[in-house]
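The complex appears here minus one protein chain, its other protein chains still in place.
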Amino acid sequence: MTRTPEHTVIVAHQFENLEQQFDADLLGMWLFLVTEALLFSGAFLALAVYYHQYHDTFSAAARELHWLLAGANSVILLTSGLAVALAEQAADQGRRRAALLGLLATIALGLVFLAIKGYEYHSEYQAGLMPFLQQPFAYDGPNPHNAMLFYNFYFVLTGLHAAHMVIGLAVLMVIAVLTWRWRDGARVARQVRIAGLYWAFVDIVWVLVYCSLYLVGR
Amino acid sequence: MSRPRHDRTPASATGRFVALYVVLLVLLAANMAGTLLSLGPWAIPARLAVAAGMVAVIATTFMRLRQGTVLVRLVAVMSLLWILFLFVLTFADFLTR
Partner (left out) sequence: MIRDVRTGPAPRHHYLNAGHGLASWFLTKDHKRIAWLYFVSITGFFFLGGLAATLIRLELITPNGDLLSSDAYNRLFSLHGIVMVWFFLIPSIPTTFGNFLLPLMVGARDLAFPRLNLLSWYVYIIGGLFTLIAAVAGGIDTGWTFYTPYSTLFANGAVLAAATGVFIVGFSSILTGINFIVTVHTMRAPGLTWFRLPLFVWAQYATSLVMVLATPVLSVTLVLLAVERVFGVGIFDPSLGGDPVLFEHLFWFYSHPAVYIMILPAMGVVSEVVSCFAHKRIFGYRVMAFSILAIALFGFLVWGHHMFVSGQSIYAGVAFSLLSFLVSVPSAIKIFNWLATLYKGHVRFDAPMLFAMSFLGLFLIGGLTGVFVATLALDVQMHDTYFVVAHFHYIMVGGAVSAYMAALHFWWPKITGRLYPEMWARVSAIIVFAGFNLTFFPQYILGWAGMPRRYHAYVEDFQLLNVFSSAGASMLAVGYLLPLIYLLWSLRYGAHASANPWNARGLEWTVPSPPPEENFERPPRVEHEAYAYDTDA
C-alpha cells in the first residue's frame, strides 16, 4: 500500500489531525445522504399510497413503459457504480492513473444513462404519455384519469433521479480534474471517496425507481 | 483522536467488488425474469425484496458500510428507521379508512 508522503498532507485549521477530518467528512456525507433518502422516500410514499388505491390501473399504465431499455440502463448504472468503487480504491492506494480512469468511465456511463433516459422520455412524448407541455393525454388503457396520476409520478421520480445524476456528474467532473492534478494525495482520496458515496446513493435510488415503476406493475 | 482506520480497502478488494457487481447483475436479471412468472399476490413483495437485496449489496460493498465505523452504520440504520416511521404511520391511515 503506497501512501502519499506526509509532508504534502494539509489539515484544515479547525481539525487536530487528518483522521479527525476524514471522520468528519465521511459522517457529514452520510448525514447528507440520509436527507436525500428521506427526500426520495416522501415521493415513494405518495406513489405507494396511490398504488395501493389504484393497483390495477397503475399496473396497466406501468406496462406501457420501456422496461427492457430501462433494464439495460440499470446495467449501465450498476457498472458505473463498480467503476467509481474501483476509482475510490485506486485513489486510496495512490494510483493516480487508475483512479482517473475509473472516474472517467463512471462519467461516461452516467452520460450514456442520461442519453438513453432522454430517448425514453422522447418516445413517451411522441406516444402522448406526457400529460403536460400542452399535450393531450393519449393513453388508451382503463381509467385514463388515474393512469395520468401514475405517469405524473413516473416523470417526477425519474426526473428527480435524473436531476441527482446531473449533480453527481458535475461533482465527478470536478473531482476528475482534481485527481488529474493530484496536489495532495490524501485529500484527493478523500474527495473521490465522498463523491463515490454520492454516486452509489444515486445507484440505489435508481434500483428502487426501476423496481417500483417498471417492475412492480408487470 | 488518532485511531486506526478500518475502512481502508486492500488491493484484494477488487475481486470482491467485481464479484458483488456480478451478484447485482444476477439479482437484476432475476427480478426482470420474475415478471414473466405469475406469482399472484407474492409478485410485489418478491420484487421489492430482490430490490432491497440489491440496495443492501450496494450499501455494504460500494458504500463500504461493512467496514464503516459503528457511527456511520448507525446513521444508515437511522435513515431506514425514519423512513419506516413515515410509511407505517401514513399507511396506518390509508389502510384503516
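To keep things simple, chains are lettered A and B as they appear, and every chain counts its residues starting from 1.
Quick note on the criterion: a residue touches a chain if its C-beta (ideal position, glycine included) is under 8 Å from a C-beta of that chain, and two chains touch if they have at least 3 such contacts.
These figures come from a predicted structure and were not determined experimentally.
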item: Contacts of the hidden chain among displayed chains; value: A, B
item: Residue in contact with the excluded chain [from A:L38, A:A108 or A:A170]; value: A:L38
item: Touch with the omitted chain, as defined above, among A:Y50, A:F113, A:Y139 or A:Y214; value: A:Y50
item: Candidates A:L129, A:L149 or A:C211 - the one touching the absent chain; value: A:L149
item: For chain A, the residues touching the chain missing from this view; value: 13-16, 20, 23-24, 27-28, 31-32, 34-43, 45-46, 49-50, 53-54, 131-133, 145-146, 148-149, 152-153, 155-156, 160
item: For chain B, residues in touch with the removed chain; value: 1, 71, 78-79, 82, 85-86, 89-90, 92-97
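In the analysis below, only the chains that are shown with their structure count from here on.
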item: Distance from chain B to chain A - Cα centre to Cα centre, in angstrom; value: 15
item: Residue ranges of chain B in contact with chain A within the complex; value: 1-3, 5, 8-11, 13-14, 17-18, 21, 24-25, 28, 31-32, 34-35, 43-44, 47-48, 50-51, 54-55, 58-59, 61-63, 68-69, 71-72, 75-76, 78-79, 82-83, 86-87, 90-91, 94-95
item: Residue numbers on chain A that touch chain B, as the complex places them; value: 1, 16-17, 19-20, 22-23, 26-27, 30-31, 33-34, 37-38, 41-42, 45, 48-49, 52-53, 67-68, 71, 74-75, 78-79, 81-82, 84-86, 88-89, 92-93, 196-197, 200-201, 203-204, 207-208, 210-212, 215-216, 218
